[in-house]
Structures are given as structure tokens and as C-alpha cells.
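As you look at this complex, bear in mind that one protein chain is not there, while each of the others sits in place.
Right, subunit A next:
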Amino acid sequence: MKKVLLCDDSMLVRRQLRDYISQQRKDVTVIEAVNGIEAVEKYAIERPDLVLMDIVMPEMDGIGCLKSIRKLDPQAKIIVLSSVGNRETLLEALEAGALDFIQKPWTEKVINRILDLY
């Protein structure tokens, strides 16, 4: 069973992704965090197989969170899922250690590919 940590301050995004994954991917469980600080705390406890990380969040943004998790666990697999898909943010995310980048709005095809690939 693959454990995925979903970090997004949007209740809607978390709900939609959680609902989709729980209905369509019986091989995946989802845990949630509403901001970067909570994500780092939950990562330390849960040690998920994969992290889906938003960028624009209160308290600690996605890039900061990404770096913190990677410091905690250099092998952490983190995929950025964000609407801010401009060149600079994409590069910043990849440089900070993100394995991939998904431009919102997500599609079922892309989510399945990411869950299978990583």
C-alpha cells in the first residue's frame, strides 16, 4: 500500500484528490496537511512514500516545505502540484529537489501516471 502525503491549503483540492484516489486507487492511502509546517511534522511521523505539494500556502510555502522535508529525508519523493507553473517557479521547485511538477488543474491521467511512476 502506497502512502501519499497531500499538502495543500485548499480544502477543495484536498477533498477532490482524496476522493479520487480513495475511489480509483485502492493501492494508495492519503494523509493530508494544510500548510508547509504541518506537512513537515506529518512527514516526520508518517514517512509517506510520496508527497504532493502545493506552492502558495500560508505559514510556510511549498518551496520552503520541500527544502525542510528534503533536509529531514534526502530520499523524500516530492511532486509539486501548483497553479503557479511559470518558468522560475518550476526551476525553483526542481532545484529544491522536487522530482516532478504538475500544473493545476490536475487530471486523472496525470495523477495516475505520477502514482505509478513514483
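Assume a contact is a pair of C-beta atoms (placed from the backbone, for glycine too) under 8 Å apart; a residue touches a chain by one contact, two chains touch by 3 or more; residues count from 1.
Basically, contacts and distances are computed from a predicted model.
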"YeeE/YedE family protein", "Chemotaxis protein CheX", "Carbon monoxide dehydrogenase" or "NAD(P)/FAD-dependent oxidoreductase" - which is the UniProt name of the missing chain: "Chemotaxis protein CheX"
Contact with the hidden chain (one of A:A33, A:L50, A:I69 or A:A98): A:A98
Touching residues on subunit A - with respect to the absent chain: 9-13, 15-16, 56-58, 82-91, 94-95, 98-105, 110, 113
